[in-house]
Each structure stands twice: as C-alpha cells, then as structure tokens.
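First the structure, which I've put down as structure tokens, then a few questions once you've had a look.
What you see is the complex with one protein chain gone and the rest in place.
The block that comes next holds subunit A.
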C-alpha cells in the first residue's frame, strides 16, 4: 500500500506536469464534498477521519502559477462546521477566501456550501487545511504544489518527489481539546501524538534512478510535532522554503516545524548496489512526557534496486539540523528599512480563572469575536481604523497600507513555537538564542543585509524573533502559533491591514453571507455584533477571567470566621476548666470513692 501511494503521488505529478506546460493561466475547478472516512494510516488504530469525496488521504492540489482556482465545498460531515485555508497563499485582493473561521468567514455548517475562488501568482510548495477549531489534525489537510514555468531551478532536476510529514493521533480532536483545555490540565500539557506518518502512511518507498537529480518537495502537515529529516548517504541542497526560492544551501539534516515546507535537490548515486533510508523524527523537546512505546521515528527508503534489502537507519547521538536563518533568498530582496510600525507581541501561557491553561499575547487571550473580523472591517465605515471595534479579545492591530511593519515576538514561555503569518511572507531578521529574554532594540546582533524569508518561523524557548514585512495586501490576516493546541488556547493575533482600502476593493460573494445565515452568525457590526454604537462592546466574547490574586472576599470571611470560632472555643474551654465541679458529678464521685474504699482491702 505504501508503495502504491507514493507511486500514485509521484506519477500524478508526472502526469499533470505536461498539462501545466500546455495550458496558459487556466481556471481549475474542484467540487469537494467533505465527508467522514475510516482510515488506519499507521496500521495500529482504525479511526474516523475527515476526507474529501469519500477519500482519505486528501487529494494533491497541483496548480500552475497564474491559474485561477475554484473550489466548491459542500460540508457533509453532519456534526461539525468547517472551512479551508490555503497555507502560504497571499490571497492578494481576495482576503475573503483566506479561510479562518471568525477572521474572514463564518464556519460552513453541515449541509451548506461555500466556494473558494482565488488566483495563485506565487511559486512553491504549500498545503491546505481546515481552519476551524482544531479540526485539521482529524485528517482534513493536504498538499498544494504550484508549478512554476519560470523557476530559476528549472532544468536542474529531472523529476519531482513529494513527501509530506505529519504527526498522528488515534483520538479525535474534540475529545483531545476537551482534555487539553480543562481544569485537570493546569500546566497546559499538550497531548502527545501516537505516531508519525510520511505521505500519510508508513514505510514509504521512493524508487529512484542512479545518476539523476530529483527535486524533493516536503510539507509538514502536522498538528504539533516539529520533525528532523535526513537521508542517509545523501546531501540535500535546499532551493525553496515556504514558497521563497533560496540560493542553494547544502544540508545533511533539516528541521521542519508544523506547517513549514522545504524543497531540495538530491542527486542520486551512480550505482544501484544499495538502498538508502530516510528518517523523519519528531522533536521530543515539545512533548511534556514521552510515553513508553512511542515510536517517534518514521522511516522510508530511496529504492535504487527493489531486490536489494532495505537497511535499518543508524541511530544518531544528536540532532544537528540546518539553521534556516542562514538561507539567502534567491531574489536578493534587501532588508526592509525605515520601519513605520512595530507590533510587539509578548507571549505567555498561564492558568485562568476556570483552572485551565491558556496562551496570550500581551496578556490577551484570543477568543473568536461574534462577528468575523473581516465583516466588522467592512461594515464599520470610518470606525474600521479604530482597533476598539474589533473587540478586546482578538489581539487586533490595524495597519496602514504600504508601510514597513516590524513584528517583535518575545517568547516568555520555555517552549518552542512556530509562528505563521497569513497573507504574507516575512523577512526573519533575528532569531535569538534560547533564554535571552526580551528583545532589546539597542543591543542585538546586526540584521542580515539579505534576510531569509518564509511564512512560518520558530522562536526558541524564552527567546525572541524579529520579523519584517510590507503591508501591501489589504485584508484581515491572522498571526498565530501553528501548534494547533495553542491556536485553541488563544495564541492568535489579528492584523487588519488597510481596512478603508478593503472597503473599496473587497466584495463578499452571496454564498459567504448565506453560510453566515445558515449558521446563525451575525455578519455586520463590531466584535459584539453591535451595528449601532460601534464602540460599545457589551456582550462580546471574552476569555475566562484571571485567577483571583490572594484573598478574595470569601477568603477573608472564612479566615475571620475561623479565628472567631477558635477564640470562642478557647473561651468555652476556659470557662469549663475554671468552673467548679457540678453537684451531681460530685455526688457520684463520693459514691465511687466509697465503693473504692470497700473494694480495696
């Protein structure tokens, strides 16, 4: 089965490529019914997964750059709403097609239909996934490859190979989320995956010919786990990350966080005497506890000769992965200077008043607003530039058009986090070492002249990163940690970029409004749904209140009462002790003494 699946993907690539070469800016249409499908990808546990047109894994989307893509979704899940986000695509001019529920659309309720219609004008490796409450790890994710006829590396490789990585859970997300965000999990320990997959299966084989160069395109479609990846006996030459071509960079091991993509060239050996293993290994640093029996290493093979045995990969003492900060974009885009606006985000995890653990930016935990942020921006007229209308719990920032924006992300948590920005890629100008604390603009390593660019970048424990981008894409874009657990516990910020421009250029198709009506979601007004007084946010969705600090009223009352009862008790004891013996007791005492007198002889 493994064999045929990778072959299927591999051969589908070959089949579609010529079509891409022939056509010229075509429109490709897909009709997708989202359905439940039972599957057992790791061979250990059969479970329901979310599939498309009764198939799981999800289809590969193979699009030529310049094409217009139309996807008609019909939600046949029956018990959950859904939506789709096309990770890494800028959606320039089509912010309403970006996908996150609560930001750019209402959730598509069961039975409803919704159409995504956008044009892809960027090359590279991407993926698509559900963007509704923690849904995609239940299977609703798939790869998206863009064929670039003008690629600078065209001609340097003979064939393409797609490898997707993923972690995999045996239990469904709603159940796991309920356990994760609960009073019984005050430290916020994320559920550890049960296994890992390559190409949504295990024991993948990639048949290769000797003396050829392949372009490997890799996507980490996981919910949580970052993965180290290496191929025994071969070097990888990185040529693209997250849709950005890079100068060739040699690496023996790469590190993919959830949602990141890498493309690399691999030249095969000239003889076919042996096969070689490649390994994807989940990063244990993220796991609270590593359960016994967890196999975090998934192995596959480059098969030169299918008759030769497939070797077991060697164990490594340490992981030494290529640092993506050192990549240089091939287009040589220089460091953006003259920053117009700095967004400082201090992230932290803490326990709130309901006893569960939540994440926050600047002490605000993201909670979905009553009205999707995009619809607020479109329906609030001039007030759309006032960040208040977007609510107190959306971590909202309003940006002006065509400015240089700097995001300073301070990680006040001892965990690694991969951060993703919708609608853009960004220049990663600084990633500090771990335990260096908050960013100090006066004292830091010099920024590179041509900084690396991508759309998902990780920050080290208790460290910081600095990112820069140009706000040239009016729309509502989320900035969030791509660990799905943290998305659910509120590690999300909302960027409203050039709202007045948006009002001029964005038009929402009628099926988007219909989906809001179908799900009884308000679609006009501020974050509380108030269309009359836009600055009045009464009734908005809020996160749980913080834990009471110290003594509350009931604590003081309890303490005072306890002290009073103790004092009363001591008064009664003293009274009893000081009082003379009662008459009746004395009488019986006399009697006992008399009896004793007669008994003792």
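Just so we're on the same page, contacts are C-beta pairs under 8 Å (C-beta built on N, C-alpha and C of every residue); 3 or more make two chains touch, one makes a residue touch a chain; residues count from 1.
Going forward, contacts and distances are computed from a predicted model.
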**Q.** UniProt protein name of the chain not shown, from "Plasma membrane iron permease", "Proteasome subunit beta", "Serine/threonine-protein phosphatase 2A 55 kDa regulatory subunit B" or "Immediate early response 5 like"
**A.** "Plasma membrane iron permease"
Q | Sole residue of A:292, A:504 or A:554 that reaches the chain not shown, by the stated touch rule | A | A:554
Q: Looking beyond the chains shown, say which of A:247, A:271 or A:354 touches the absent one.
A: A:354
Q. Contacts of subunit A with the missing chain: which residues?
A. 183-187, 350-351, 353-355, 357, 547-548, 550-552, 554-556, 558-559, 561-562, 565-566, 568-570, 572-594, 596-600
